[in-house]
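Only one protein chain is missing from this complex, and each of the others stays in its spot.
Labels for the chains are A and B, by order of writing; each one numbers its residues from 1.
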Amino acid sequence: MSDHTHDISKHRKIYITVGVILLIGTLCTFALDHFDSINLKKKVGMLVATLAALAIATVKGGFVAGVFMHLSNEKKWVYWVMGITIFCVLGLMGLTLWGMNDIPGQGHQFDLKTGLPK
Amino acid sequence: MHTATHTDVQHGTHEHGHEDIGFWRKYIFSTDHKVIGIQYGITSLAFLFLGFMLMLAMRWQIAKPGEPIPFFGPILAQIFGDVAAKGIISADLYNTFGAMHGTIMVFLAVVPLGFAAFGNYVVPLQIGAPDMAFPRVNMASFWAFFIGCVVMFASFFIPSGAAQFGWTSYSPGATTTPGDGQTYWLVAMILLITSSLLGAVNFIATIIQLRAPGMTWFRLPFFCWAQFVTAFLLLLAFPPLETAGLMQLMDKVLGTSFFLPTGLFVGGNPADISGGGSPLLWQHLFWFLGHPEVYVLILPAIGMVTEILANSTRKPIWGYKSMVYAVLVLGFISFIVWAHHMYLTGMGTKISTFFQATTMIISIPSVVLLTCLFMSLWGGSLRFHTHTLFALAFLPMFGIGGLTGLPLGFNFSDILLHDSYYVIAHFHYVVAPGTIFGLFAGVYYWYPKMTGRKMNETLGRIHFWLSLVFMNLVFMPMFAQGMAGMSRRMSDGGATYAESDGILGLSAATIQSNTAISHAAFALALAQIPFIINFFWSIKKGEKITSDNPWESTTLEWQTPTPPPHGNFEKPIEVFRGPYEYSVPGHPGDFVPQNEPHKKN
Partner (left out) sequence: MDIPFTTKARPDTGLYNAKLGIWLFLASEVMLFGAFFSAYILLRVGADPGAWAHGLMNVPIGTFNTFVLILSSVTVVMAWAALKAHNYSLYRNCMVITIACALGFLVVKSFEYAEKFRHYEVWMKDGTRMTGHIDYQDGAVKKHAYLWNTKTLSKKKIESIAFTPDAPNEWMPGQYYPPMTKEQLEHVKKHDGKGDHHHEAITIKSADIQRLSAFVPAHSTFFAIYFTMTALHGLHVLGGAIVLSYFLFRGRKMWQADPDHLTNRVEVGGLFWHFVDLVWIFLFPIMYIL
């Protein structure tokens, strides 16, 4: 664990800066829904709004985890855990999409006696 | 060496604030891992007994449907009222007993005994630590468990009875069954899961942080590795069940529709719900825990068996490193096999093939573990204590259990075997003559360390041989019953289908074997009496041990006074060698404890 006893005031500035960044991020998310003139949700459709909202949330979460929870000091852990997580998410989502429409009784039908496609 | 009693305190000059903390802080609200381990042990053994009794009542009903139970029948009628009228187990009560037998055995008996009881007692000793990393969290963990047990037990006595929709509690059935039994089940589960999560955090932190100097990862006894992986499984797999439990509780209490689909009819009337939920969601969340849970059931037992075999054969474990890698891989893969419990939910071949593949792959590390244990016997000089017998029997029993899992893991053969007696036979083989034999072995093995006396060998042998014979007589015929098409959870043992001999394929002979199985089950019950007598009698009258290390073991828990004092080791301990230095060539003795320094030339 790195030693924080010196340059605490520098760290305090960083925390406040990140806090402000988070507040700005929140306002962006709010904007996605609220202001009629830039009501992105209605203009660009749900998919883009979803991706934008989740992207902003991920960035905000990244700041909280990286700065407030000191994870930016533990790079090896971050790479391994995030790597495994992303691998698992992609794998499981991929599996879901691949197998989603595979319903028994649809698709090719096989003759039970001969085993050949009907 | 010393055979200290509980009140005898061994401390050198080190002052540890060891004034008398009073009876309550010492034995009831203790933060000492050994006391907590024993508390878990007593509670889980009591529930093991209760779960066993439930099974006996069920087996009576299966063999003799509609006949009142002798002697216990009136007692049941008193406790349960209408559902046990005249001492006959009604279908509802059978379902209740079935659901609670499963729940109690898995969550209140086997896991707490294997993981929490033995783990808490032995792991800190084996790694050379003074206690667990978070003693007060440990105590909180036990009391959360205990209160969960009380709630689960109390559910039997509410007017509507305990949960009755299987230990798997599938929605919408479990939600729409009238009465509060399921609600109690859910509340109890949430408490038990919380307890397990806290325990898991404790174990992992302890094994990582509190290993004594010199205790490197590959000098850890395999039991600690098994507990380490088990703790990770509990940590990461239980929360989805907690989620599902909370959601089902909301369904029951607040009328939500998490698991209730649109258009649901209950008792012929449309249900007064919003609909839109998914029964499959429950199944996925349940089995996401459910599969790692079965590895939680088996791994502590495999760990114990490993320790005992190394000790009883007087030689190191063959392939220790392979076993470590195998158990780590097993833990990881156990998270991606869960849907093999769901082959019949209408999943397409793409997904079922994926889960079939991972299920086949997970058998590889299991086989590695079992093979290494078998190979460890080769060239060994076996000392046949009772614990040795149980550990040896574990191997083929677990082998049968594991091999019979293969037809269940394939999606096509599972179509026939799903929810049949084959499944019951398979998982009971792994848990009953498998894990429970491992746990019995652990009891006989570590009893002297906890009490200062050995259990009686004669009674132990009787217990072993009778249990082995009758376990097999109970469960082996069930494979045939399952393959013949007999469904599980039938409250009359399939008597309704007796007329269908030759027509529906369920032969009368299959159903008649119920009687033989039930007789074997009653005999199995009698076979436990020597154990129960032995367990209690030996506390005061067992053969006193003459050394702190009666089995001449290398691991650290045997290098302490008996029983170990608060703080475990009188002075800081250092480890110099691996865990299984038995019959080391050139060494004068036949074993070298882990903490014995290397001689300078």
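By our rule, a contact is a pair of C-beta atoms (placed from the backbone, for glycine too) under 8 Å apart; a residue touches a chain by one contact, two chains touch by 3 or more.
Not measured: the values here are computed from a predicted model.
Trainee: Which residue among B:G276, B:G346, B:G379 or B:P597 touches the omitted chain?
Mentor: Only one listed residue reaches the unshown chain, and that is B:G276.
Trainee: With the missing chain put back, one of B:I21, B:A91 or B:L236 would touch it. Which one?
Mentor: For the chain that is not drawn, the touching residue is B:L236.
Trainee: Looking at B:L197, B:M471 or B:A527, which residue reaches the missing chain?
Mentor: In the full complex, the listed residue that touches the missing chain is B:L197.
Trainee: Which of these touches the unseen chain: B:M250, B:V266 or B:I539?
Mentor: Missing-chain contact among the listed residues: B:M250.
Trainee: In the whole complex, what residues of chain B lie against the chain that is missing from view?
Mentor: 14, 16, 129-131, 133-135, 137, 197, 200-202, 204-205, 208-210, 235-240, 242-244, 246-247, 250, 254-258, 262, 272-278, 281, 285, 288, 567-569, 572
Trainee: Which parts of chain A are in contact with the chain that was left out?
Mentor: 1, 4-5, 8, 11-12, 15-16, 18-19, 22-23, 26-27, 29-30, 32-34, 41, 46, 49-50, 53-54, 56-57, 60-61, 64-65, 68-69
Note that in this section only the chains that are shown with their structure count from here on.
Trainee: Can you compute the centre-to-centre distance for chain A and chain B, using the mean CA position of each chain? Integer Å is fine.
Mentor: Inter-chain centre distance comes to 37 Å.
Trainee: Spell out the residues on chain B that touch chain A in their complex, using ranges where they run on.
Mentor: 346-351, 354
Trainee: Which residues of chain A touch chain B in their complex?
Mentor: Touch list, chain A to chain B: 95, 98-99, 101-104.
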